[in-house]
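Structure, as structure tokens:
For this view, one protein chain was removed and the others were kept in their places.
We just call them A and B in the order they show up, numbering each chain from 1.
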Amino acid sequence: MKSITKILTAVLIGSTFLVAPVLAAKVPAGTNLTADQTFTYRVGDEHSSVDPQIVEDVSGSELVRDLFEGLLNQDALGNLIPGVAESWEASNGNQTYTFKLRKDAKWSNGDAVTANDFVYAWQRLADPETASAYAWYMEIMSLENAKAIIAGEKEPSELGVSAPDDYTLVVNLTAPLPYFAAMTTHASTFPSPQKVIEEFGNEWTRPENIVSNGAYVLTEHVPNERSVRERNTMYWNDAETVINKVTALVINEESTALTRYLAGELDRTEIPAGEYPRLKKEYPDQAISFPRLCSYYYSFNVSDSGPEAFKDERVRQALSYALDRNVVTEQVLKGGQFPAFTFTPGTTANFDAPDVAFGQITQAERDAKAKELMVEAGYGADNPLKFELLYNTNEDHKKVATVAAQMWKQKLGIEATLVNQEWKVFLEVRGKQDFDLARGGWCGDYNEASTFLDLMTTPSGYNDGKYSNAELDKLMTDAKTADDPSANYTRVEEIMAEEMPIIPVYHYTGVYMMSEGIIGSWPVKNVEQNWYSRDLYKVE
Amino acid sequence: MMVIGSKKITQMAQNMANYEQGKSHSLWVDARRRFFKNKAALISLIVLTLIVIFSFGAPYVTPWSNEEIDWSILGSINEKGMPSIASKHYFGTDDLGRDLFARVAQGTQISLMVGFVGAFIAVIVGTLYGAVAGYFGGRIDSVMMRIVDILMSIPYMFVLILLLVVFGRSIIMLFVGLGLISWLDMSRIVRGQTMVIKNKEFIEAAIAGGSNHLTIITRHIIPNLLGIVIVYASLLVPLMILTESFISFLGLGVQEPNTSWGALISDGAKTVLYERLWQLFIPLAFFVAGLFSFFFIGDGLRDALDPKDR
Partner (left out) sequence: MHSAPGGPFTSERKLPEQVLANIEAKYGLDQPYYKQLTNYVVGIVTKGDFGPSFRYKDRSVNDVIAQGFPVTLKYGIWSFIVAVSVGVSLGIVAAINHNSVFDYLAVGFTIGAQVLPNFVMAPILVIIFTLWLGWLPGGGWNGGQWQYLIMPVIALSTSYMASIARIMRSSMLEVLNSNFIRTAKAKGLSNRQIIFKHALKPALLPVISYLGPTFVLMITGSVVIDIYFSTGGIGREFVNAALNRDYSVIMGITILMGILTITFNMVVDILYAWIDPKIRY
């Protein structure tokens, strides 16, 4: 959980605590809105739940952000803006936070949204009875007694959150967290309606029962087929909401989704790997690619259970050098992805990507170097290196893995066998270091380099390759308290380029087809892609 | 899914059982003659032979292997990846610039293997099981056949999916899964046939002569089941291939870099929208031709081995 506890070390420092009220959908003057303000998009799989305290997946969180509103929201750039809370302040050295709630916030049944709704929701999240997979979120928010409550040692009512009056929420923390406010944009912390939950139990999230406080209400849900949300007339800022109806359609196959998009049934869908340039040419105003804060990499298992060969730095370097990133990004994926020579994407805020040496030379030079290194390490035609390349079952991962394996085979005579596993199995196997080389993908939780680099520290729970370097650990620890940690991050990347515990392959982009009407209001600059339907609008 | 004309086979079984013993030599000779007279079956046999020759001969014709990537084509499949003599990709390439000619050849081998191994398991298990049940009869028979009934009520496609998900996807597991489900029908037919045969004089003679049960089953009963078993097995092969294609569609079939007809077709079907139709239609042509051939050969065998019109 290490990586999440460090959310937002630097981002929020310096942001003011009192922000002027902000309009919801900021439709520029002179924009011609269409009469039909509906938004229909594709999701690949059914969401886990729309219960804020239960939801645990991306598509579910998208729904929850529309149906419910937490204390704070993000704007199109990812900045914090007020939600149910109008203002907030930290006191007691960042260990106490006081939120002032707006008085016009209402549930969809007309009841006022009060501080008690938040107290209830947060206690519910920590309560072992609820058995939420996100209960740990209360723990990393450092709420008083959260840990003991999750362990069943204290009552949920002892959680460090209280409501002195209906419109004031006071939170007591066990540690000073300067970035605490930003954590309240997370779906798990959104309020939930106590009366309704107590009346309907598990079935409270069904369209006929649900009561919510966001810009939308759930009006229809056919599992594995569609969910529909329509605007909530009780929402405090309903006047500035433009989109009337949002429909999420579950379409498993990317290619089917694209066909349906082209037939005009969808406003947004993912572009399958390799098809972006063709679609961009044909539909220049609809195909879109924008940088995401995500990295695609292969990690070496350098633990005791890993292959002996990968303990040799030269072998790791050779494999990394011989992998031609440009082929992967320009010839296989073709969605504007960025070839990666560092783990942290270059677009990350406050991060100076070092010009790592192997990124500066040509691929031919890298290949030559890789061949030398393999010979030095003692591998050749009579003693070929063999290992398994593990990835989770997915067409795109298969393509990248196939291409990588062929590069290694043709350039270095390495025999890499491809192994793919179902997501859940894959995670367990990778987490137990039961692999040689495994695919990894990581999206930043916040726009700062530590969200990536923490993964490489010895104690990180996501350091599946069990790489360990004392200097790197120290640099990352120091970064937590440093005024400007960017030098530390640069140095860490340099160490990694030298020791190569992972092979950075590329940095993701969001590659979508979006209807011309909606594309202008899409928050492409929100690198976390926390989007709210109430900020969208459709133009002629 | 397809159906095997089980009624016809049952009828054939009866006809064969009634056929006088001792003339079995001429039965096989007759059958061969009849089979070669059947044009559809003969053409199918030729087509199938060509497919087999192709699958093993292709590596000598193309410079590409089934997993080698043509880097000059990768990234512009739509423009350069189509079938062409000039680029030596006679069937074009797949999405990753791998030669389809080589891949179809290798996929053909796997698909045929799946078909034959699946049918083989069915034959061995089904024949033994059915023969034992039919031969002993009585309580042993009813218990054994009830087990078959119960197994038949399990939705086998689901079981196959579960097997591959739970135990990991591998070709061995696929064979086990296909074998597990395919012998049930076989055992029923064999049992019925055995019940008829065991009342024949020559069996009684063998019992009187002091042969033990095992000898009787293996020496006397099973050889007399051969015709029906061959016919049924020949019709099972295409069914196995079809099942494998469905499993491959779910991504649970043969694993990279190997491929199969089903995997190639399902990959091709996903790209029909992108103007690379050769990726679907070339493997599909092999698949369809192969299955057609198996069906006609199975039909031909049935007609040839069925002594009713003699």
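In this text, a residue touches a chain if its C-beta (ideal position, glycine included) is under 8 Å from a C-beta of that chain, and two chains touch if they have at least 3 such contacts.
The model shown is predicted, which means the values in this text are computed figures rather than measured ones.
Asker: Who touches the missing chain here, A:N79, A:N94, A:S255 or A:N469?
Answerer: Final answer for the missing-chain contact: A:S255.
Asker: Which listed residue (A:T34, A:N92, A:S157 or A:N202) would be found touching the missing chain in the intact complex?
Answerer: Reading the full complex, the residue touching the unseen chain is A:N202.
Asker: Among B:L42, B:M145 or B:L273, which one is in touch with the chain left out?
Answerer: B:L273
Asker: List the subunit A residues touching the unshown chain?
Answerer: These residues of subunit A touch the chain that is not shown: 1, 4, 45-46, 48-51, 54, 56, 128-129, 131-133, 135-136, 139, 147, 150-152, 202-206, 222-226, 249-253, 255-256, 259-260, 262-263, 265, 422-429, 431, 461-462.
Asker: Could I get the residues of subunit B that touch the absent chain, sorted low to high?
Answerer: 1-3, 5-8, 152-155, 157-159, 161-162, 165-167, 238, 242, 245-246, 249-250, 262, 265-266, 268-270, 272-273, 280, 284, 287-288, 291-292, 295
Heads up, the rule we're going with is that only the chains that are shown with their structure count from here on.
Asker: From the C-alpha centre of subunit A to that of subunit B, how far is it in Å?
Answerer: Taking the average C-alpha coordinate of subunit A and of subunit B, the gap between them is 47 Å.
Asker: Under the definition above, what is the set of subunit B residues touching subunit A in their complex?
Answerer: 67-69, 71, 74-78, 95-96, 165, 168, 251, 255-257, 270-271, 273-274
Asker: Can you check the complex and tell me which residues of subunit A touch subunit B?
Answerer: Result: residues 253, 255, 258-259, 262, 274-275, 278, 327, 330-332, 334, 393, 395, 398-399, 401-403, 405-406, 410, 418-422 of subunit A touch subunit B.
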